Structure formats: C-alpha cells, structure tokens
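One protein chain omitted, others in place.
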Amino acid sequence: MSEVPLLEVRDLAVTFETAGGPLPAVSGVSFTVGPNETLGIVGESGSGKTVLARSIMGLQPRARVTTTGSVRLNGSETVGASEAELRRLWSTEVAMIFQDPMTALNPVMRVGKQIDETLRVRLGMSRPAAKARAIELLEMVGIPSPAQRYDAYPGQLSGGMRQRVVIAAALACTPKLLLADEPTTGLDVTIQAQILNLLDDLKDRLHMSVVLITHDLGVVATRTSHLAVMYAGRIVEFGATRDVFARHRMPYTRALLESSPRVANPSHTRLAAIPGRPPNLLTLGEGCAFAPRCAYASERCHVERPPLSAPDAAGHTFACWNPLTEESR
Amino acid sequence: MTDVLLSVRNLTVTFGKGAHRVSAVAGVSFDVYEGETLGLVGESGCGKSTTGKAIMKIVEPTSGSVSLDGADITSARGRTLRRLRTRMQMIFQDPISSLNPRRRIKDIVAEPLDCWGSATGAERDALVSDLLAKVGIDPVVYGNRYARQFSGGQCQRISIARSLAMRPKMLICDEMVSALDVSVQAQILNLLEDLKAEYGLTLLFIAHDLAVVKNVSDRVAVMYLGIICEIGPADVLYEAPAHPYTRFLLGAALEADPDAPRRSDVLEGEPPSPLNPPSGCRFRTRCPFAQEKCVNEVPVMRDVSPGHQVACHFPLVDVQ
Partner (left out) sequence: MSETLDDLGVLERPEASTPLGWLFWVCVGWLGLNVLAAIFANVLPLVDPLYQNYNVVNAGPSLHHLLGTDDLGRDIFSRIVFGSRVSIAVGVGAMAIGFGIGAPLGMMAAYRRGRFDTIVTTVMYVFLAFPAIVAVIAVLSFWTPRSLLKIILVIGLASVPLVYRVIRTATMAIATKDYVIAAKVQGATDRRILIKELLPNIAPIGVSFLLIGIATVVTLEGALAFLGLSVNPPTPSWGNMINESRTVMSQNPWLVLFPSLALCLFLLCLNFIGDRLRSHFDVTEVKL
C-alpha cells in the first residue's frame, strides 16, 4: 500500500449522548482502504458497524453526538465537513448502500425517477440524458427489461430487485468507494449469492473500493482482501482476510468462527458457544470488553484495555493481552 | 427411531379467493419419527411457516391430514384440539413478540399449567423455577421481571421454558435462531440439543439457514414454492443432493472459510409468484436441466436410496 489510501480512518470515535449517559458506539477505530480493494467489517449486532459507516459518510446527525478523529476520503476530511463539501464527496467519491432495502427507496416514487434525481441534482444532467443513464444503470445491475422497470414503484419489486435498484442508485455517480452496510441481510441465500457476485463484478468493472459490512463471516470469507473484526465499538483484529481466518490471534475472532455452524461439519456437531452476550456500551469498564466472556482472560484483561498491536509484516494487528499462538489455536 | 410420531399427508393451505388465491402449501407429505429432528429448509415465502402453523392448526388446512401419535389433529375441535396442541409446542422467530411484554416471566412460563390447572400453588412454583433454571435463567433473581426487560436470546430461552411446561412430545421451531447473533445462536442451539435429549423431544426445525439446519437435523426436507422437492438424511442430502434446487441452494450457502470454493453456478432469477405457480415441475422456470416433460408432468416423490426421496424427473444422482 505505497500509494495514497482511498479511505483513511484515524482514531475515529463516535459517542452518543443518551438518557443513560454517554454511549461510545465507536472508539479508537483506525484503518485504511486502498484503491480497488475490498475491506470486510464483521461484528455482532450493536458492535457499531452501522455507526462507523455513517460516520465515514459524514451522515451522523450532529446533535447529541460527538465525533472525533479523522476520516479522509481521497484526501478530503469528512469529520466536521460542511454540508456542501459532503455533497461534493457524495457525488464523486463515496456512496452507501443501507442495511434495509425496503426503506432505502421512496415507496411512492418510480424507481427510475429516484436514480434520475441523483443524476440531475448531483451531476447536472439533462432529463433525457439522465433517463438514458438510469436505464443503463438498471441494466448494469442485472435488472431484466430495465426500460419497463424504470417506471415501476419499489413495492412492485421483490427484495432482491429492490436491492439491485439501491445499488444502481448508489453507483449513479460512479463513486470510488462503496460502503455496503449488510447489503444482503434479509435476502434469500440464492439472491444473496447473486447480489454479492454482482458487487464483486461491479467493483472490478468500475474500479471501486468496497467496504462490505456484515455480521456473517461467510459473506466476507471469500470476497474481501482485508478483514476487520469489531467488538463493542472497537476493531479488535485486522489483517488480510486469509490471515484473520487462519492465523487469528484474538480469542473473540476464534470464538466467533467456532460458534458459527458449518455446512461442511456433520450433523449434531457441538458448537463452541461463547457464554454471555455482548456488553452494554453504557457500562463498559476499563479492561478488555471481551474479558467477561473470554476463556483466556487473565487479571490484567479486567483492568487494562489491550491496545492494537504493532502490525506485522502482512499488516496483521490485534488487541489482546494473551493472544493465541500457533499451538493454542 | 422407527415409530412415526407426526404424520403429515397431502397438506394444502390456500389463502385468499379468486385472483388473490395463494396456494402457500400445495400438497406436502412427510413423517417425523420419534426422537429425531427433521429440518425444513427453503427460501422466504416457500411456505415453511404456513406448514408449521397448519400442523398446529393455527391456520386452517385447506385439505390433507395431520396426525400426532395416531390422533388426528385436522378433524379435532374445541377442547380436544386444545388438549392435542399441548402435546406439540411451537417456538417462533421473533423472540420479543413471542412473549407478552406486560406479564412476568414466571407467569408466562406457568401459563400452560394455569390453563389446564395441572399444577397449582407450591408445586406450580417449583415447576416453573425448575424450567427457568433448565434454560439458564435464575428464577429467583429474574422470575418476577417483565418479559420486555430481556434481550432476544433470553426471550428465546423463556419461550423454550414455556413450551416445555406441559412436557410435549414434539416441538416445532420456526426460525427460532434467525433473529439472534451468532454467539447467542450457538448457545440456543446447544441448549436445544441438551433439552431434546433430556426431555426425549422430537423436533421439526424450520429455518432458512442451511448450516444451522444441518447442524441440528437428522433428516432434512427441502421446500420450494409450497411443495417438498427433496427429503433425506442430512449428511446424504448435503453430500449428494438429488434435486437441482437443493444443489443450487447448497451452492449458494456461504462458508466461513476463505478456502471454500467460490462456486460460480449461481441460480438465476427469483422464485415465481405463488399466485401463479408454473405448470408441471414448480422449479422448471429456473432449472437449467428442465425439459419438455418438466412442463407437462408434475414430478412425484420417488426413492433414490433408502430414506432419500426426490420429486424430479431427472434427478442428479442415480436412482437405485
């Protein structure tokens, strides 16, 4: 990664003010994404994935939220950026696909028009040019008979088709970075495979970088070059995907891998469940957030938070006082 | 494992009338043997939940029959039906909405006992405490809390405790872990296996996650658009699927393994609308092996090997 990274996140922290006190949804997150790279971010529900993605976009509301650190998109800062500056970035640099394809589209507006609008407002295209381009985009994301679908309302499309429309709208301005927040959650496996393949193809065709956010390790296993594991708002392990799967050092990563059932395993294989459940972010203590559930926890883990280790030659880092070794893995 | 506990024959369920007629379940037959777990997989809208609900007679079957231990459920009414239902229980997908938010969890778990007056006073309390402890919830500390104060995984534990109160023989689990995080999901799946052994339960496990289904099931049935297209022992069916749909479904399943082959044969298109299912084989519109015969003739279930049946004119494995 000698060239300038496309996305550079440094020490990002997002804290919500809630009735129960400050809620650190994301803390101390740093990573980079290079051109034409796919980064996977995995974590359980509530680990801060969506908040992270929204903060990268600069979409986080400003009231009752404190965002510190820095997010550089192709050199431009989004933390604290003005509305106008963000708009410029959204039209040329970055786009996001939201978690819920049902609510990402306006139900009373024809799908073609929703793509049109982006093109006309952001790129200043003329009406006919925008329509032609919108149909082109619909075709690109694999929607059959795009000219007819242009006039359909979101409610007339299946979940998979709607997600394709959402992708088409996100790609309208040919962004250099696409943030996909759980793009296939709630879709059927066969449709999920279609959408993930589509994202893969588009990435290569349009020379984009993709940040693929998911709770499903299966989604990121074969489709990302790098992988970040999130727990309680922090990245606890980061590295090349293959390294994280095969040579993970963080007990949480291991626990996550071992608690997911596998098709390849015989029936009735006992799962290595992680006891307990993810911590309440309002009452996070001083130590490692995983300590109450960790089989390797020592005294130190409960009182002192492990920092991310210095990256090894392959860029693999982890946050753990008692990392797994070749033998203990 | 030879006695049939639950027997479903030609079960159909149709919703709506005229142009809005949906045949959600279109002639489903299978047996569940005593002590086993039968997995039921299929994509969204293929009729899994409707099958489960029709078995419990929560939705009225349009035709067909269901019998539990020889007792016919489809024709049962009133008190007989209510009695029969207690021998089979159901656990639902949404853990939060499965529990009345305005009731204390010990009353929720005791509800079946109270309905039937089968235990009262100290005996009732002892039973409830025992059930809660079995599912890993401390009855003394949490018994008096309201259901709305628990997380998804905890709610699902409470649901399990409630379903066991009447000592049912059969448990129908409809997507019971779909809403849970992987780490919690594994806890619940392990708990289910433990309780199954302890209570001698028979399970019908409905889910869309192929890995989860394989993990818990002895046999698996694959559903597509209201029909069962393949049924067989879990290991055999996953190893050598006989129905083209099963093969594609397995091919699309994502393994948490970077070295897993990235299969390129992705199933194209989407399931047709159940309002207007295709003639002949219901899978023919997406099946790459479809031929003339598939358009005209509905494939019937036939054995490919002992205990492994498929409804396809041109199965992918040799018929013995």
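The letters A and B name the chains in turn, as written, and every chain counts its residues from 1.
In this text, a contact is a pair of C-beta atoms (placed from the backbone, for glycine too) under 8 Å apart; a residue touches a chain by one contact, two chains touch by 3 or more.
Everything numeric here is computed off the predicted structure, so don't read it as measured data.
K.L.:
In the full complex, which of A:Met125, A:Ile143 or A:Ala273 touches the chain missing from this view?
P.N.:
A:Ala273
K.L.:
Of the listed residues B:Met166, B:Val182, B:Val216 or B:Val304, which contacts the missing chain in the full complex?
P.N.:
Hidden-chain contact among the options goes to B:Met166.
K.L.:
If the hidden chain were put back, which of B:Gln154, B:Asn215, B:Thr246 or B:Gln309 would touch it?
P.N.:
B:Gln154
K.L.:
May I ask which residue of B:Phe30, B:Phe92, B:Phe205 or B:Phe248 touches the chain that does not appear here?
P.N.:
The missing chain is touched by B:Phe92.
K.L.:
For the chain that got dropped from the picture, name the residues of subunit B it touches.
P.N.:
53, 56, 58, 82-83, 85-86, 88-90, 92-94, 97-103, 111-112, 115-116, 134, 136-138, 141-142, 145-146, 148-151, 153-154, 157, 159, 162, 165-166, 187, 190-191, 194
To be clear about the criterion, only the chains that are shown with their structure count from here on.
K.L.:
Could you please state the distance in Å, as a whole number, between where the Cα atoms of subunit A are centred and where those of subunit B are centred?
P.N.:
Here the centre of subunit B sits 32 Å away from the centre of subunit A.
K.L.:
Across the complex, what residues on subunit B touch subunit A?
P.N.:
Within the complex, subunit B contacts subunit A at residues 43-44, 151, 153, 181-187, 189-190, 193, 208-212, 214-218, 234-235, 238, 248-258, 260, 262, 266-268, 270.
K.L.:
Could you list, by residue number, the parts of subunit A that touch subunit B in their complex?
P.N.:
That would be residues 44-45, 158-161, 188-194, 196-197, 215-219, 221-223, 241-242, 245-246, 255-257, 259-275, 277-278, 293 of subunit A.
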